[in-house]
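Let's look at chain A:
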Amino acid sequence: MIWEFNFAMFIFLVICAIAAITVKNLLSAVVILSAYSLIMAVLWAEMNAVDVGFTEAAVGAGITTVLFIAAISRTTRRSRD
Partner candidate 1 sequence: MMEHLPVLVVIIPLIGAYTSLVGGWVDRRYAFPIAFINILTQFTAALLLTVRVMQEGVVRYNLGDWLPPWGIEYVVDRLNIYVLLILLFLSLLCCAYSKRSIGMEIEERKHTGFYTIFLLLVAGVTGITVTGDIFNLYVFLEISSLAAYTLVSSGRGGKGLVAGFNYLVMGSVSACFILLGIGHLYMLTGTLNMADLARVLPPLYTSTTLHTAFVFFIVGLSIKTALFPLHLWLPDAYTHAPSTVSALLSTVVSKMGVYATIRILFSVFTVEFVVGYFPVMEFLSWLAAIAIIAGSLLAIAQRDLKRMLAYSSVGQMGYILLGVGMVNQLAMTGGILHMLNHAVMKGCLFMVAGAFIFRTGFRRIDDLKGMGKRMPWTSAALVIGALSMIGIPPTVGFMSKWYLALGAIEAGQWVFLAVILASSLLSAVYFWRLLEYVYFREGEGGVEGGTGDVPLPMLIPMLVLAAACLLFGIFVSIPLSLIDPVAESLLGGV
Partner candidate 2 sequence: MREDVVIRTVCRAMIPFIQLFALYVILHGSSSAGGGFQGGVIFASAFILYVIAFGIMEVRRRMHEKVVVALSSLGLYIYAGIGILCILFGAGFLGYSAIPLPVSAAETRGLMMEFVEIGIGLTVMAVMTSIFMDISVKEGGED
């Protein structure tokens, strides 16, 4: 495990997490959440949890994002906060 790499990933994670909850456009928030999940998946794969990283990439970055987008397309894209 290369700690510099991990650290950079963590910084990205925190930035993505904060961005996902502050962006006013919900679609952007969801796309950022998807990026967050993907970084998380890479991080886990790098931490020797290949199967979990794999699942997170399929579920967190894949299915969850699709479900979110489907839900947003049927409700509203704007958020007040």
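The rule is short, and it goes like this: a residue touches a chain if its C-beta (ideal position, glycine included) is under 8 Å from a C-beta of that chain, and two chains touch if they have at least 3 such contacts; residues count from 1.
The candidate set was assembled so that all candidates are chains of the complex that A comes from, given by their letters.
All values reported here derive from a predicted model rather than from experimental measurement.
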item	value
Direct contact with chain A in this complex, candidates 1 or 2	2
For the chain A and candidate 2 complex, residues of the former touching the latter	50-51, 54-55, 58-59, 62-63, 66-67, 70-71, 73-74
